[in-house]
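Every protein chain but one is kept in place in this view of the complex.
Letters are used for the chains, namely A, B, C and D, taken in the order the chains are written, and counting of residues starts over at 1 for each.
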Amino acid sequence: MNIIITIVVTALAVLYAGLFKAKKALLPLTLVGLVTALAFAVTAWDTNIVYYGMMEMDNFAIAFSSLIILGTIFIFLLTQNYFAEHSENVAEYYTLILFALSGMVIILSYTNMSMLFIGIEIMSVALYILAGIRKKDFASNEASLKYFLMGAFSTGFLLFGIALIYGATGSFSLDAINKYLISNHQSVSPLFYPGMILIMVGLCFKLGAAPFHFWTPDVYEGSPSLITAFMSTVVKTAGFAAFLRLFGGTFAPLHDFWMPPLLAIVFITLFIGNVTALFQKNFKRMLAYSSISHAGYLLFSLVTLTGNSSNNVIVYAAAYTFASIIAFAVLILVKQKTGGDGFESYNGLAKKNPFVALALTISMLSLAGIPLTAGFIGKYLMFLNVMTEYHIYLVAFAILNALIGFYYYLKVIVAMYFKEGPEVELNAPVQYKLVLILSVIITLVLGVYPAVILNLI
Amino acid sequence: MINLVWLVPLIPLLGFVINGLGRNTLSKSLIGFIGSGVIFISFLISVSIFLALGNDPVKSHEIFLFDWISAGTLQVPLSFLVDPLSSIMLLIITGIGFLIHIYSIGYMHDDAGFGKFFSYLNLFIFFMLLLVLGSNYLVMFIGWEGVGLCSYLLIGFWYTNSSYATAAKKAFVMNRIGDLGFLIAIFMIFTTFGSIEYAKVFPQVAELMPGDSTLALIALLLFIAACGKSAQIPLFTWLPDAMAGPTPVSALIHAATMVTAGIYMIARSHILFDLAPVVQHLIAIIGLATAVLGALVALTQTDIKKVLAYSTVSQLGYMFLGLGVGAYTGSFFHVITHAFFKALLFLCAGSVIHAMHHEQDMRHMGGLRKKLPVTFATMLIGTIAIAGLPPFSGFFSKDEILAHVYEHNQFMWGIAVFTAFLTAFYMFRMLFLTFYGTYRGTHHAEEKIHESPSSMTIPLIILAVLSAVGGIIGIPEVLGGHHWLAGWLSPVIPAHGSALSHVTEYMLMAVSVVGVIVAIAYAFVKYVKQSDLPVADQGKRSALANLSYHKFYIDEVYDLLVRRPLDALSRFFYKVVDTKIVDGIVNGLGWSTSEASKGIRLLQSGNIGFYIFMMVAGIISLLLYTYLSL
Amino acid sequence: MDNITQNLQGVPLNHYIWLSAIIFSIGVIGVLTRRNAIVIFMSVELMLNAVNLLLAAFSVHNNDPSGQVFVFFIMVLAAAEVAVGLSIIVMIYRNTQSTDINVLNRLKW
Amino acid sequence: MGTSVFYLVAFLSIFFSLMVIFAKNPVHSVLYLIVTFFTFTVHYILLNAQFLAVVNFIVYMGAIMVLFLFVLMLLNLNTDNEPLKSVLVKVVGIIGGCCLVVTLIGSLKATAASDPLILVNPNLGLVKNLGKELFGPFMLPFELSSILLLTAMVGAVLLTKKEKV
């Protein structure tokens, strides 16, 4: 609760600060707020406070909130001049990001369907707007509209699902629903099943899992890169946590029912994400497709529910988040220099700025899942997770997809190291360097010594 | 003394190292001194070992040096076996080797690669000694391949001439074909008898029944190995080509020592062969065929060394024939005498070539006997010896083989004795063409012809003496001797007396002697009296002569049947199978993935309506699942 | 008022569900078949209202007011979405002079 | 009379919602939508959810629909100039929708079919009752929905405001 209040208050403070043209104060203010929120999160460890039966700050929620807050801090660090170049309404953007973050904290900790719904909508509505803040940019417009229309459409399904669940159980409370499932295990109301499926559809849409992924590449590509970074890392993590909370917890008794369709979704997601990413010539769009495939890997944790599922997700999400942040940070830098985000813009980057190139290399290796990076540990945990029920075919399929993944992740490394590019200076501002260094360190530490995060939850 | 046998190969090895490292820095005389000196020391040690062995009641000594290879039950020590067989081989190798080293000092004097040459020769002696001294098949195999290597190095000694280099390669590869047989035989011996030590294998072999199939296979494989090394059909074509090397090399390696390794090996394992009659029979046939083939080809060759080379092939065939009919002692006897006279002949030929400034074509020689008196005299002795006229050495050894052949199969004897006539004919043809008649080269060249230096002629004389009297070590009882060699070898190879009556033996000798004299006479008539013939030789030949001249086109046949198909197969494997199929599948997987990517990404059409439609389709399927699963 | 509620007693819950499902699907069809962003958006509103009706019916059936409370939240969302959605459409219209969704398909593949 | 009122209103709801999506002119669509919402209000009344009915009437028919109409007029889209989707797309869309209906209803088929709706507590839908619920257990989401509205407000302003830069 403290976390949400802190974030929202920060958001409002920023909004007012913007009103009073205190531009310089915006970022520090935001960071202070976020750090405070992070501190609240960390100190709330193991307290397990329940708010009004609507929210529960259990360790799961705290771990994920810490992760997303940290991710958001990193993204804010990257905002230096990013918005200011295009608009004077920086404060509003900050506010919207913070609002979205507060929505995410809600969906990490909800214990009631209404909270899930409200949280998702706060997050989504903010994002619809953020996707379109480049008002003159057609791509941004298009991203915004696509996201909005499809998001609203999918919300309909989510709501229909919630309604059906409500009809079956007579309650929105996750506890009550779970109790209902356990006590009526043999005679669950037939309304429940389609309800569950429709909720799955709604959440899969937010995750960008196929075949509900279609918005992802377009929106990711069209949105401003920083917002894309936000969406593909923090938002995805939060969405996944929400998914996990519901299906890994409340709906777990019906695992046998919803697992097969989920498995199908995993298969399609992996396949579409990886295969389509292969042919991309645009780095940003490639990252979008790769984020689809990562959603597929993340869903592994739900294919087999074990005691470690949620922890595996947090490891994977952390690995993915920080690697992606590096990728987007470099993307922004390169785009500012060369004006393009195709692979060819990265040609010869290793010569222009070896450090940035190295960071991006580590990020790519992590995304590809090479050992000694966090990405490998994440993938390994996911594989291990589904292997406990011997879904060997799934892992084998995932491996084939991972191979495709290697191919396209290496493409950018190839461009940076092995191709000649124009001799342009590329200097990373201090904040970028900070983010890159921290992210690289996190990626490597998690890869070499993941024990720190393994038994968190 | 016998325990010091390891010094025998080690000293030449030292010579190799010193000469090899100092080849550019040491003076030629020093190199020559070291090169021959080490062999001489080895020779002295060999002699003392030989004498010691003669006085020793124990005729077989195994000298263990160190464990070489061991894996599981396979234990291969590097150890030497000194027994009558190997001790006599030591004498031949070091003795003849020494003479040839001395000879080389003169022969190679002007060659830039003098030091290299001596180091190679020393290395060769080392490996050859290893071959005969080894107390197990693997040590023999080291020597076996080692001499092959030296043969390679020495054939290709003048490597800038690429046809020489090719000849060297050919020799090595053909030997390798045999070597594979040897290797597999070793594996079979190891798995069958649990060891490859002679001392452990042979007693076990002796307990087996004749005709044992494993044994036959082992014998066959060993024989294949011998075919390669000793230039038997079908692996003989490398030997004539090997004449590309300097002549002392031909004398040492390709006449006196290395090529007889096959005979040594079979004699060494005769127990095996005795129990494999089928293989023995095969050996006899192959040996006979090789003898005939070699002789036929030698009839028409014009290169002096080629004649000798084919003669060597033919003589080796003789030895195999002997082995095939069980005349191990006889064959070994022939090895010894052949070593004397063939080394002599080659060295004489070398002397001629040296005098003629590397002219090897007999059509450009003639009438040299006055200019090269020593060479002529020694070569005459050698030729008589090989032709098999008594009392020269060749007579006794050849006769012993022929007698056994007669005992074995009279038809084969007929062919063998006919081959002996051919031998006499072509050898004297060579002699007459070279030394008789008038000089056929240019006048300018004629003036430069001179007798070789004494470092070359002295070995010739020594060898000539040996060729002449070498036969005394094996005078058969029928001629009043008691065949010392057979007695000496009896601990290794049990002597078995001839079943032939003395009358028959006399008759056989008479037939061969008379035939040989007739053949010589015919050659004399043909090449000395009708002295225009060498010129006519350049004209049209009869079909048969043509076949002989072109060595029965065997090289061409091999080229057509083996080399080209393999090369074609190689190209096919590379260009079609590897690139198109195996790699094609791998690349095809990549390609199809990227094509799939190209296709699937089109789903991302950018059209919201389509996206939503796909979503709805997904939802419908999921609901359908729900409907069906309830 | 009592009279009206008495009338209700006979309607099976199923029929409410069917009605909602049908109207929801009509909304979906609208989304699928129309190209005007505003009309598509209206179709979405139709879907949301179908859910509202369903919730209300369940609420009555379960004798639990929370369903109806949830409807308020949906209305809040509808209001928020309309505000945001229409402003997005307006923004796009300013750029493209059109509300046709097919005009916007620059981002693809 | 009995339940027939429900069926009549249900029929009207379906009919007008069909009109919404098939009307060529967006303005007509809006108008049909308003009618449709009106039928919903009737449904709420039938369900004895009076407060809901009132709110529905005010918020949807009043505020939201007016906003729609306003935008349509503002953008001058009151003509039926919408380029039509191809017939194929329409047919496929309709078929898809029908499939959705079938599967949706199909998967709900096994509900206690004729379980009639019985109003146990006539006061269920009254303001007082709902208020207790809203400011009791649902306090938190209620508060948080303010963030949602605030977000929408900030966003709407942000997006429609003309940039100076």
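Quick note on the criterion: contacts are C-beta pairs under 8 Å (C-beta built on N, C-alpha and C of every residue); 3 or more make two chains touch, one makes a residue touch a chain.
Everything below uses one rule, namely that contacts and distances are computed from a predicted model.
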item: Protein name, per the UniProt record, of whichever chain is missing from view ("ABC transporter permease", "Molybdenum cofactor biosynthesis protein MoaE", "NADH dehydrogenase" or "Succinyl-CoA--3-ketoacid-CoA transferase"); value: "NADH dehydrogenase"
item: Chain not shown, its touching partners among those shown; value: A, B
item: Contacting the left-out chain in the complete assembly, out of B:Glu477, B:Asp578 or B:Glu595; value: B:Asp578
item: Touch criterion as defined above, residue of B:Leu14, B:Leu30, B:Leu91 or B:Val173 at the omitted chain; value: B:Val173
item: Which of B:Thr25, B:Thr73, B:Ser213 or B:Gln410 contacts the chain that the document leaves out; value: B:Thr73
item: Contact with the hidden chain (one of B:Phe64, B:Tyr159, B:Phe411 or B:Trp484); value: B:Tyr159
item: Chain A residues touching the omitted chain (full complex); value: 365, 370-372, 376, 380-381, 383-384, 387-388, 390, 392, 395-396, 399, 402-403, 406-407, 410, 414, 417-419, 449-451, 454-455
item: Chain not shown, touching residues in chain B; value: 66-74, 138, 141-142, 144-146, 149, 152, 156, 159-162, 165-166, 169, 172-173, 176-177, 179-180, 183-184, 186-188, 190-191, 566-567, 569-571, 573-574, 577-578, 582-583, 586-587, 590
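What we mean here is this: only the chains that are shown with their structure count from here on.
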item: Chain centre separation in whole Å, for chain C relative to chain A (CA means); value: 28
item: Rounded Å distance between chain B and chain D, as computed from the means of their C-alpha atoms; value: 103
item: Numbers and ranges of chain D residues touching at least 2 other chains; value: 85, 89, 92-93, 96-97, 100, 104, 107-111, 137-138, 141, 145, 148, 151-152, 155, 159
item: Of all residues in chain B, the ones touching two or more other chains; value: 601, 604, 606, 608-609, 612-613, 616-617, 619, 623, 626, 630
item: Residue numbers on chain A that touch chain D, as the complex places them; value: 4, 8, 15, 51-55, 86-89, 92, 95-96, 99-100, 102-103, 106, 112, 114-115, 117-119, 121-122, 125-126, 128-129, 132-133, 135-136, 164, 189-191, 193-194, 197
item: Sites on chain C touched by chain B in the complex; value: 28, 31-32, 35, 101-102, 104-109
item: Partner chain D, residues of chain C touching it in the complex; value: 2, 4-5, 7-19, 21-30, 32-36, 38-39, 41-43, 45-46, 49, 52-53, 56-57, 59-61, 63, 65-66, 68-69, 71-73, 75-84, 86-91, 93, 99-100, 102
